[in-house]
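Each remark here refers to the structure printed beneath this line.
The complex appears here minus one protein chain, its other protein chains still in place.
A, B and C label the chains in the order they appear, each numbered from 1.
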Amino acid sequence: MQIGMMGLGRMGANMVRRLLRGGHACVVYDINPANVEALVREGATGASSIEDLVSKLSKPATVWLMLPAAITGENVERVAGQMVPGDIIIDGGNSFYHDDVDRAEALSSREINYLDVGTSGGVWGLERGYCLMIGGPDHAVAHLDPIFATLSPGGTGRTDEDREALRTADRGYLHCGPSGSGHFVKMVHNGIEYGMMAAYAEGMNLLKAANAGKQSRTADAETSPLQQPKYYQFDLDLAAIAEVWRHGSVVSSWLLDLTAEALRHDPTLADFGGRVSDSGEGRWTVKAAIDTGVPVPVLSSALYQRFTSQGESEFADKLLSAMRFAFGGHHEKPKS
Amino acid sequence: MQIGMMGLGRMGANMVRRLLRGGHACVVYDINPANVEALVREGATGASSIEDLVSKLSKPATVWLMLPAAITGENVERVAGQMVPGDIIIDGGNSFYHDDVDRAEALSSREINYLDVGTSGGVWGLERGYCLMIGGPDHAVAHLDPIFATLSPGGTGRTDEDREALRTADRGYLHCGPSGSGHFVKMVHNGIEYGMMAAYAEGMNLLKAANAGKQSRTADAETSPLQQPKYYQFDLDLAAIAEVWRHGSVVSSWLLDLTAEALRHDPTLADFGGRVSDSGEGRWTVKAAIDTGVPVPVLSSALYQRFTSQGESEFADKLLSAMRFAFGGHHEKPKS
Amino acid sequence: MQIGMMGLGRMGANMVRRLLRGGHACVVYDINPANVEALVREGATGASSIEDLVSKLSKPATVWLMLPAAITGENVERVAGQMVPGDIIIDGGNSFYHDDVDRAEALSSREINYLDVGTSGGVWGLERGYCLMIGGPDHAVAHLDPIFATLSPGGTGRTDEDREALRTADRGYLHCGPSGSGHFVKMVHNGIEYGMMAAYAEGMNLLKAANAGKQSRTADAETSPLQQPKYYQFDLDLAAIAEVWRHGSVVSSWLLDLTAEALRHDPTLADFGGRVSDSGEGRWTVKAAIDTGVPVPVLSSALYQRFTSQGESEFADKLLSAMRFAFGGHHEKPKS
Partner (left out) sequence: MQIGMMGLGRMGANMVRRLLRGGHACVVYDINPANVEALVREGATGASSIEDLVSKLSKPATVWLMLPAAITGENVERVAGQMVPGDIIIDGGNSFYHDDVDRAEALSSREINYLDVGTSGGVWGLERGYCLMIGGPDHAVAHLDPIFATLSPGGTGRTDEDREALRTADRGYLHCGPSGSGHFVKMVHNGIEYGMMAAYAEGMNLLKAANAGKQSRTADAETSPLQQPKYYQFDLDLAAIAEVWRHGSVVSSWLLDLTAEALRHDPTLADFGGRVSDSGEGRWTVKAAIDTGVPVPVLSSALYQRFTSQGESEFADKLLSAMRFAFGGHHEKPKS
């Protein structure tokens, strides 16, 4: 079927490619004409403006936006301004699900369908397919089933599932519920991702410290001594350990596959500075948990580790040093 | 090749089966004769005592112990008592790695080789193969390579690896280092497992709470109100969400596979009481991290959640209630 | 000076008493006439409605609201409806500071002054005085200085402070900044309170467990054994320990004073069920920290402990049990 795509960054462009390969017709638009031209060479129809994009789509028109969250709102408005009742807007970016709830409500009065689609798969989606978490009205979601089926990995295609939800989930896409639910599920997905990543990172950091007993340690009052150095004499091969865990262990996962590859490439990870960004979903997850009174100590710990890596604990640390000086006269060592 | 196996519980018995299928000769012993007989019917040679077990093995004799940690120490001693220099003892259970370091040191003076093998794979190992993390002297580990190769999943068998460690890791087994390192790596593996499990559990718990806005909530001073109920109106299908994440998402893993299966079977998980045991490795992981000064907030949070599920926060909670009563006159609601 | 007080619960009534003792004139109103009558007998002027309350106040009229957060908003509106430009409304309850920012903005167009006053001191405030954290416009705060000075503890009254803020802070009240800042500071105060309470509760819980080595423990595979029981043989007197720490130790505090008193009364705390409520400030604190990227692992842990005590981890715990069963065949023990 036919679909319009707006926002041709890496994610958007690759999704167009996967749709073209699946036999769909794509009209594409981006603020940067070079991005449009590249996809036109691969078989897409180019558009030069939002007006042009919508006018080239047969009715009901569907426009999928793949934009940074910060500019999604205004562009939804601009696209909607070109639409007629029955048309469909999809936000496939990383929007905050509250915005979806509000936008869907506003657009429904104009009979424009708004869908929010959480999209996981990153730079690997073109080949592996994208895992799609979809929120929005039933009929619009059903109408776009061929698009979702092509974008998703395809899965095992089990036909014996007793429930429709499980049938599509088994292929990699799911209509989660009304507007906002797609991004809600994606948000929690990312929260879990933070926790899993931190679990591996903490474990690998401990494996790396398994030779602590070999190092001479300062023996002053400000350094806690290692009590039994004989038990910390292991020089472990982190790349090989990540690799072996991929085969038959309880902690095997796609994130572990990536970890093994990264450590194999360079076990010192010297290319990476360790200032870990967060793009919002982890924050929203914890805030939603607090709203609903759900304890999420692991997901929060993972989030705070990122804040700290960004330097945000500095003043707190200084205050701890100040207190230690005040009650004990402890002069802290300089920060290395 | 030939090997003796002592301890024929589910893990030990299935490992014998996998070895028999791989063409190895197994002499088996268990305190329960019925367990011995069952494997004799499947092709193993039975033994009636530790003495009998060791005497039926050609030299150098190898005995693999698959016993609860609490009784492993004394049985290592009893087996070693029947051995001569050059023989090999393997502890494949969940022993504390300090004990391995100490045992290996004690046995080395008698020229008996001691190996510690962390074994992951649980009830699925018979079919999937076991992920093996091995500690001990080089020559003994090399001698037993055919055994490890059969027990492990087999992997992709990439032959282009530049390092021996990666070559076997790619098949699912790894010689991690000297005695104790196998169980050390297995210990950290289980610590990570705790963290991953908790990440999924917290996320799923939050998904379940996505309809909190539909519930009427008490509006007294002791209950924090939900500020924006309109954003918590989703009745989510947890089984379908776990399923869809298995296909192309960043959080796909073997634990997620199991989670999806469990939720599909019963999304209310009514069979489970929620008192979550811990068998030691998680505790040892955190203690090792503290010894070496490695921050492990995620792994610790996961461990404490289990302690709390076992009722261990009760007195702390009562003290919080007592303080609230003392400064604010708050009468807590009864525990439901 | 003269002030109106609306909401004569324990907090509001005691504040009126402290003001009357300080020589101020109080006009009081409550939805429950008995509460009004009680204070009239102690020297206050009674009012029978909001209209009556405002009409009995000379200009500029000041009304202090001491109401549950859930009904504060509507009552601010009703009081404002009786007011004229220059009058002052004070919200002394536990409102969310966003509401203060919004209310102040709305009322400023009608030239009504809105102050938010975070009030700490609980049931002890009548005797000890209340710690007041004040947000709002300068002139209105300055106008009410005699009221704040009477309500606050009075402090040491150091006159050598170089800054006005420190001068009043030293007496127990502080103009923190524009509208909302009073409740913001009170919110963080309560977040810290959660963390301190949890620190004591966790420590006391550990002291209580110091005799764990004396207890016989189940030795099954689902229970992690105590490795060195000889080091856990202490039967500690918690009430005496809390008491001794009050004298010269680094952890002495008012919360410790209350803890010592509670443990002295009953070291088993049998009167308390351990379902610990939270009234909102702790949640808002963590959400504000997440908004601003500030790591708050301690404050969050304390909050989640309360959620868990309220039963909110149940589904997560069940999922952990379900996973353990799926990969290891572990049957958890029943919840006691």
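The rule is short, and it goes like this: a residue touches a chain if its C-beta (ideal position, glycine included) is under 8 Å from a C-beta of that chain, and two chains touch if they have at least 3 such contacts.
This is a predicted model, so every value here is computed, not measured.
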item: Omitted chain - touching chains that are shown; value: A, B, C
item: Contact partner of the left-out chain, one of B:A13, B:A47, B:V296 or B:L319; value: B:V296
item: Residue among C:V185, C:A262 or C:V276 touching the omitted chain; value: C:V185
item: Positions on chain B where the hidden chain makes contact; value: 250, 283, 286-287, 290-291, 293-297, 300-301, 303-305, 307-308, 310, 312-313, 316, 327
item: Contact footprint on chain C, counting only the chain that is left out; value: 97-98, 101, 120-122, 125, 128-133, 152-155, 163, 165-166, 168-174, 176-178, 180-181, 184-185, 188-196, 198-200, 202-203, 205-207, 209-210, 212, 224, 226-228, 230-237, 239-241, 243-256, 264, 285, 288-289, 291-299, 301-302, 304-305
item: Interface with the unshown chain - residue positions in chain A; value: 10, 68, 70, 96, 122-124, 197-198, 200-202, 204-205, 208, 219, 221-225, 227, 254-255, 258-259, 261-263, 269, 271-280, 283, 297, 301, 305-306, 308-309, 311-330, 332-336
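As a convention for this text, only the chains that are shown with their structure count from here on.
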item: Overall pattern in which the protein chains touch one another (line/ring/star/complete/other); value: complete
item: Which two chains share the largest set of C-beta contact pairs; value: A-B
item: Length of the line joining the C-alpha centres of chain B and chain C, rounded to whole Å; value: 44
item: Whole-Å gap between the CA centroids of chain A and chain C; value: 37
item: Chain C, residues touching no fewer than two other chains; value: 283, 297, 301, 305, 308, 312-313, 316, 327
